[in-house]
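Quick notes on the structure that follows.
All protein chains but one are shown in place.
Our next item is subunit A:
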Amino acid sequence: MSDPKSGAGTSQTKAPPKDHKKKDEKKDEDLSEEDLALKQQLELYVERVQDPDPGLQKVALESMRQEIRTSTSSMTSVPKPLKFLRPHYGTLKAFYETMPESDLKKYLADILSVLALTMSAEGERESLKYRLLGSEGDIGLWGHEYVRNLAGEIAQEYMKRQSEEAPIEDLMELVQQIVAFHMKHNAEPEAVDLLMEVEDLDLLVEHVDSTNFRRTCLYLTSAARYLPGPDDMLVLDIAYTIYLKFEEYANALQIALFLDNLQHVRQVFESCDDLLRKKQFCYILARHGIAFELDDEMCAEDSDREFLQDIINNAKLSEGYLTLARDIEVMEPKSPEDIYKAHLLDGRASAGASVDSARQNLAATFVNAFVNAGFGQDKLMTVPPDSSSGGSSGNWLFKNKEHGKTSAAASLGMILLWDVDSGLAQIDKYFHSNDNHVIAGALLGVGIVNCGVNNDCDPALALLSEYIGKEDSSIRIGAIMGLGIAYAGAQNEQIRSSLTPILNDAKAPLDVIAFTAISLGLIYVGSCNEEVAQAIIIALMDRSDSEFGEPLTRLLPLGLGLLYLGKQESVEATAEVSKTFNEKIRKYCDMTLLSCAYAGTGNVLKVQNLLGHCAQHLEKGETHQGPAVLGIAMVAMGEELGLEMSIRSLEHLLQYGEQNIRRAVPLALGLLCISNPKVNVMDTLSRLSHDTDSEVAMAAVISLGLIGSGTNNARIAGMLRNLSSYYYKDASLLFCVRIAQGLVHLGKGLLTLNPYHSDRFLLSPIALAGLVIMLHACLDMKAIILGKYHYVLYFLVLAMQPRMLMTVDENLKPLSVPVRVGQAVDVVGQAGRPKTITGFQTHSTPVLLAAGDRAELATEKYIPLSPILEGHVILKENPDYREDS
């Protein structure tokens, strides 16, 4: 048969379905000869089909089949045979009903099923109906579009049958066929979609093969973000299984971490028998910052296990960071003046200070700590005492006033971050001071040094636990906060048993109780631990009416919330209990629990719920709208689209919200774009930094620091410099400006505060917890940050991570290779092998990665053991590599 399409006029192909009789008459005249012939041919077949002679019927059906099949390959317009058969759909249908059961009837059903593709009325699902009645032959023969249509109808039919509780076996058989077809034809997303509709993703595992599992899993993992629970967990579980099946253990591990399923993590370690890959797993675990103990089954060899555990414990983090710093040549310590760059503002800066200002010295302490974090040397605290006659190291400490000395002593911990051995040695001398503030700072410093680093000897626990029960409350707070920071996420029983009694101690001062709640929340972050929750709840119930007005009381609900960080429904029982609290704290508690539980999920319903709370105009001075605004950011930060949308919603809140909402909005923006200076947010914050309400301005200034943290962003640095001269008279705002300046140059630009890592896939709960505590404290800036609890700023240390790509060889020695670094591109569901980065530049490792950057190896010589080039990546020599000369 001649191809009917060749030479066909295209003008009349798109006849509207209505009143086609009239059109047909006209069309008959317009049709080319070939088309006319085809039309007549088909009409003849239709007639023949209705012929009583089965032989003739069969021939007619076969021919019709042939005709349709040859033309359904492309679907940009309705194919000719289908179009010409349209008027006869009704006739054929009617005839089908009269036919006796036979193979021929099935044949006709097949044809009807295809015809229904264009003919069937919406919602009738006739294509599916006839398909099920038909011969069940190879589904792909009828073309791609037919399969897709069928898949759509199956989904609808499935829903209907589910509600009627009708059997679905026949459908599932069809699904099998369709999935197999899709998976073979590079249409993995369609296959996954169909299986999700019929709630049988397990089928997928049989159909993936080594060519398509990557695309399948990529689609699964990105789709999971938009699925309601518990479907998302299911989807990721399948992805995990597939990765495991194809021995892509690193990918499997990341999904296991996303699911927060330690059982899966174990399984990954147990299934893999390559020590080098296990080392890479340990690096991934270390970056995520969860406590994980290896046992015999995961690694049989004792010495190897010890070595792996060391990686998980981040024992080598300091070394890697310093290697990076040396490579980038930023080892030279920086003083606060180097950051303020007052010489660029000559004349406008305040007159040369002949007298020290305690507040400005405190700001300098923090700036010094943030800027030199982890470098082990600075110009204020670690200067050897014999270098100058005055012994400037001791002196700087005493240039701070009272509680300022706590932060000054603790800043030593920040400077020596992750370097436990020398850190403890340097802090040790402050333990023997006779000033309680200094001892408190030393305790806190020990906690900071040990942040994210575990050590067999548990030095932090040994040193700090003695001081928990001391008389002086500043010492107690130092020890308790130090423990919280050092053992965040560790779920250490021993600490719990020593801290919980404080919560319910009637004699303990409120600030000690508040910091105990926070530390327990940190240590048991995301664990849903019943005992801790109970203890905090009782502590909340025991508070007197007046204590609810205290600014620090807000830390109690937050400690409770941290226990449920990211745990979604698990919070419900506790949320129910919180309804019985004193009405002054009830709503605040409710908002905090809700926002913590859904943090990082991108759950739209929760965002709307929180927005609803912000829409109310309150008159009685309730405080719960602040955490609600922060909650919007916490929930929405999980996913790019939601993030953009909530930035817009926050703009609206700024215009219509009451003052307590406006004060929280800059902080929420700061969280959404942490270490990611988006220009539009930067502009908004810059505008707010001149707000007439000084608390809005302070929050905006701090947030400018947060969005620029660790980026050295020149524009933000310039803005802050100008703000420092604008606010030179306002000591409080100037303090905030200084802190923000320190944050922008965090770790001289080598660190990030972003809790998301691994291509924005994984959220480190500890990092998020640290940020949230700091932001909640900022809700009452005047009483906490500008009061005597400024050391809550050190909670940021939990989120600090080097934003580097460090490639190491098989002996874990740094190895410099060329890499391309560029803007990450979303390639989910795209055909072929699309480029994953754009606008790239080639560097040699180690390199810094900015927000939204992705790296790929620019050499074939090595194979990375981690799919995502971030943090420490082990490279293996490529055995197939040939040096081309």
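Just so we're on the same page, a residue touches a chain if its C-beta (ideal position, glycine included) is under 8 Å from a C-beta of that chain, and two chains touch if they have at least 3 such contacts; residues count from 1.
The rule we apply is simple: contacts and distances are computed from a predicted model.
A chain of the complex is left out here; the name its UniProt entry carries, from "Large ribosomal subunit protein mL39", "cysteine desulfurase", "Ubiquitin carboxyl-terminal hydrolase" or "Autophagy-related protein 13", is "Ubiquitin carboxyl-terminal hydrolase". Checked against the full complex, the candidates A:189, A:289, A:374 or A:459 give a single residue touching the omitted chain, namely A:459. The residue from A:343, A:432, A:648 or A:882 that touches the chain not shown here is A:432.
Summary of contacts with the chain left out: across A:95, A:246, A:307 or A:728, the touching residue is A:728. Screening A:99, A:291 or A:358 for touch with the missing chain picks out A:358. Checked against the full complex, the one of A:106, A:401 or A:843 touching the unshown chain is A:401. Touching residues on subunit A toward the chain that is not drawn are 346-359, 361, 385, 393-395, 397-399, 401, 421-422, 424-426, 428-430, 432-435, 438, 455-459, 461-463, 465-466, 494, 728.
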